[in-house]
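With one protein chain held back, the other chains of the complex are shown just where they sit.
Chain naming follows the written order as A, B and C, and within any one chain the residues start at number 1.
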Amino acid sequence: MTHRDQMTRTSSGFFVSPEAPIACDDPIPTPAAPAPDILRCAYMELIVTDLAASREFYVDVLGLYVTEEDDEAIYLRSTEEFIHHNLVLRQGPIAAVAAFSYRVRSADDLDRAVAFYTELGCRVERRPGGFVRGIGDSVRVEDPLGFPYEFFFQTDHVERLSWRYDLHTPGELVRLDHFNQVTPDVPRAVSFMQALGFRVTEDIQDEAGTVYAAWMRRKPTVHDTAMTGGDGPRMHHVAFATHEKHNILAICDKLGALRRSDAIERGPGRHGVSNAFYLYLRDPDGHRVEIYTQDYYTGDPDNPVVTWDVHDNQRRDWWGNAVVPSWYTEASPVLDLDGNPQPLRARTDDSEMAVTIGADGFSYTRPDEDERADRPGEYKLGHQL
Amino acid sequence: MTHRDQMTRTSSGFFVSPEAPIACDDPIPTPAAPAPDILRCAYMELIVTDLAASREFYVDVLGLYVTEEDDEAIYLRSTEEFIHHNLVLRQGPIAAVAAFSYRVRSADDLDRAVAFYTELGCRVERRPGGFVRGIGDSVRVEDPLGFPYEFFFQTDHVERLSWRYDLHTPGELVRLDHFNQVTPDVPRAVSFMQALGFRVTEDIQDEAGTVYAAWMRRKPTVHDTAMTGGDGPRMHHVAFATHEKHNILAICDKLGALRRSDAIERGPGRHGVSNAFYLYLRDPDGHRVEIYTQDYYTGDPDNPVVTWDVHDNQRRDWWGNAVVPSWYTEASPVLDLDGNPQPLRARTDDSEMAVTIGADGFSYTRPDEDERADRPGEYKLGHQL
Amino acid sequence: MTHRDQMTRTSSGFFVSPEAPIACDDPIPTPAAPAPDILRCAYMELIVTDLAASREFYVDVLGLYVTEEDDEAIYLRSTEEFIHHNLVLRQGPIAAVAAFSYRVRSADDLDRAVAFYTELGCRVERRPGGFVRGIGDSVRVEDPLGFPYEFFFQTDHVERLSWRYDLHTPGELVRLDHFNQVTPDVPRAVSFMQALGFRVTEDIQDEAGTVYAAWMRRKPTVHDTAMTGGDGPRMHHVAFATHEKHNILAICDKLGALRRSDAIERGPGRHGVSNAFYLYLRDPDGHRVEIYTQDYYTGDPDNPVVTWDVHDNQRRDWWGNAVVPSWYTEASPVLDLDGNPQPLRARTDDSEMAVTIGADGFSYTRPDEDERADRPGEYKLGHQL
Partner (left out) sequence: MTHRDQMTRTSSGFFVSPEAPIACDDPIPTPAAPAPDILRCAYMELIVTDLAASREFYVDVLGLYVTEEDDEAIYLRSTEEFIHHNLVLRQGPIAAVAAFSYRVRSADDLDRAVAFYTELGCRVERRPGGFVRGIGDSVRVEDPLGFPYEFFFQTDHVERLSWRYDLHTPGELVRLDHFNQVTPDVPRAVSFMQALGFRVTEDIQDEAGTVYAAWMRRKPTVHDTAMTGGDGPRMHHVAFATHEKHNILAICDKLGALRRSDAIERGPGRHGVSNAFYLYLRDPDGHRVEIYTQDYYTGDPDNPVVTWDVHDNQRRDWWGNAVVPSWYTEASPVLDLDGNPQPLRARTDDSEMAVTIGADGFSYTRPDEDERADRPGEYKLGHQL
């Protein structure tokens, strides 16, 4: 991790630096065994408490395509996906995440995954027939951060529906883009993810070097997953990409028409981090879903890491619109391999919400101005909280 | 004004009814003299306290075209305008509105305007050479509601720049769309505007018939001006139209890039009222500017009036996003014909803000649900205030 | 009609001038009776030879909403329409147009329509119960140009679906925008339409003053109808508006997905005339339908008339893409009030196609360059024809 003195301030107000190993007090040891070669985030398995209500949300409202379904589970995919699914909805007793699943480059990477996590002392389970339909030989682990991670290569191919414009909706979701995880100690998590082969693309820090969040990728987008500081392990959100911004607006319009606008938690808006256009929804169980479009290519090995000041009012919303408190505080439980919720560990570092909004928070739009001085900006809603 | 019992509830949750004369306790008498035939809202004359700062906002940021300028005033127009200007910025001691100016159908309508307002006992001033450059024979009045209204027909023609795509910006403003006025007694104001020849297209009411705001048109869009309940007379906003929604998003993105995101007061979002996509900005003096696109045709005489319940959480933002308090409380002074600010009269009816947000407010997304019950919607920011 | 010497050449290459009465050799006499006050083009009655095939095209592909239907006819409307319909599809023996129907301002305008056309010696038929469902008292005429025109005021109101985003498709058609008629003598037709109260907004002429086409409006858009020079009377097209350009692209994409791309005749592209973004389709009977968005406001009485040089290669497509020959030559028959096709009268003036494309045509992108000289532009397809 680069000290701010060593970073370059851009004309847009954030900083860039070469990626560097992140320092943490209590690092997870790096295994001698090589990490599996991860291609991309591939699907999430969500436990939902009312399968019919979830089906209505993901299929009827959001327009995901049903590859397969029965009374217990629904397998959904986005428009351009050719693997079996990007989302599994499974009926269960509590709303939670059963797996963050990644596709690896080859069948051999499953052996590597077993060795890598076994060396870390993690619980590892391999099922040659897969844990869900449409996916073959798979490895699931309880990772050192407490998350249920899955790795697989074999999968049934299904038809890519990119050319089936007769099926497309105004808010068409074309790709699974990323996961986002809540964890108490972000540098510790990032350090571990670097060992697993992830590359850091962006982060949020304060001047003292406290890391509030970090974004990491395998495929060459801004992220396959991100680590958000907070009590964890929890799942912050799962994100699907659209082609254009109006597709995201169309989802809002449709939710309004269905009198379900309260499913809109935050946005739409433009992120500072990632430069993407975004929207956050909450599904019937409160699982958070992001709709996302137009970040940037990150596939070069020397891709500059972008660092945002935690007090920069445009870091999470480039337009300075307020982040709602629930977005900082609420997240979904994650399950262990027996299906029981993982216990939470509390964040001990400062909370991003506490340092940026409300009476004790501090944020700026222009770094050289005192945010709390009397000026036109004071009508911004963030000032009301 | 139609009682809610007589309205038809639509499948979208609002009500429709035929336009009817609005009732009010203290009506302004309707003159025997015929009203002038108004074509459309044509321009606003804004007094600004720092002409250079305002020029930067309207020309460099928003991309309006300068027809003419000197040290005291700048004449601006939108892309497709062929009359001299849609906005005059004039240096002055306090930020205020000097004129809401309407174009009439013919030179004879100026005589009608004089007779109409004279009969009402209003102060009327006619200048054959116009009050501003580029506009000829004009009538200015202090109307019965305290607003400085102007009427003109003669104007210099300038080139319509619709085909000049080489000059266009990502956030191109193509038309002046409407004004919005703050007045304490909305039914009284609407009744007067009906006498002036305006047609009501939408309004916000409660079940008891209190009217919180109303939209009125001459040209066949949702409005040329609207009346918003509050201490008045004040100017709530002036609105320019773009062609597409992404144009509005581009303005936000640019303000972020300029580190001026605090100019964004509310939005972007989808209105319930008007069905338009919107954004509210504040200029360097705090004058509010709306950017607006895609309302609907209203030119038929039996165009149905749309009535929204004041507690309908989607009336002002179809996505249920919170209206910031400043949007309800702040507005620009208006000047009398001597250039002095008009004194304010307080609203005595309920305030829309008080009845809908905060601890004592009440609003619903689904009319049959109790808003304050425990349910997923509670993370909406409106609940935090 | 203004001579080109009197016009002002704009920086975009076309000319503007004040509207003036158009000269023609063989004018239709202007009735002493006042013309009816027309609001707007309201609906077209199309005779189709396979009602099921037409329903599939207009409802399943284009997404128009069915207000009412039976075995003989289908009544369709666009998203924001509140009158009963914008299009009637009626099963019949030959593909043709039974009525170009306009809404008038009041019931009294029907009397005016009767008097106006009766004085012209036209066949006039009035039906108090209307000619089609959902429309009351109506007047149909065989106008002096041979077109079946209808006028009505009374109509059933239906729900405007603008807020029903749950029903909207990616290619949503929001409004009926205009008709387009083929007639042999354009000045004669325009002169008659001016007598009927239409205002000219744009035209295409050569230097000698030959008029190839003209656009005329009642509502303040570029047109409610246009006159295209050719053997007539025939119907060139009926046009629906979308909100944004991507909606038009979505229709093309969907036709591709349905393997019906041969329904796309011309475009998508940007018009020079009207500045609108456009697409021309052919329905199963060959009736031409335009999809159209983003022209400009024309409602001021001194709105400048735009004149394009017939040899300006960007007049019909601002990008200089070739107009396909079928677009110039093919059109739908129109019926008399007995349902028989009107005989055609041949155009005697030059044909726009002949003077602009093919071996004998001439067109330029830059007026000061010789089009047929050797230069990079020669790969343009128009040069191949």
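Basically, a residue touches a chain if its C-beta (ideal position, glycine included) is under 8 Å from a C-beta of that chain, and two chains touch if they have at least 3 such contacts.
Quantities reported herein were computed from a predicted structural model and do not represent experimental measurements.
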Contact partner of the left-out chain, one of C:S138, C:N313, C:Q342 or C:T356: C:N313
Hidden partner chain, residues of chain A it touches: 10-12, 14, 39-40, 80, 82-83, 103, 105-106, 157, 159-160, 162-164, 174-175, 219-220, 243-245, 272, 275, 294, 296-297, 299-304, 318
Hidden partner chain, residues of chain C it touches: 12-13, 244-246, 249, 252-253, 255-257, 259-265, 268, 270, 272, 277, 282, 284, 286, 313-314, 318-322, 324-327, 330, 365-366, 375-381, 384-385
Chain B, residues in touch with the chain not shown (by the definition above): 163-170, 172, 244, 246, 250, 253-254, 256-258
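One rule holds in what follows: only the chains that are shown with their structure count from here on.
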Angular offset of chain A relative to chain C [C-alpha, multiple of 5 degrees]: 180
Chain at the geometric heart of the assembly (C-alpha centres): B
Self-contact between copies chain A and chain B, residue sets same or different by half: same
Intercentroid distance (Cα basis), chain C paired with chain B, Å: 34
Whole-Å separation of chain centres (CA-atom averages), chain A against chain B: 41
Touching two or more other chains - residue numbers and ranges from chain A: 244, 246, 253, 256-257
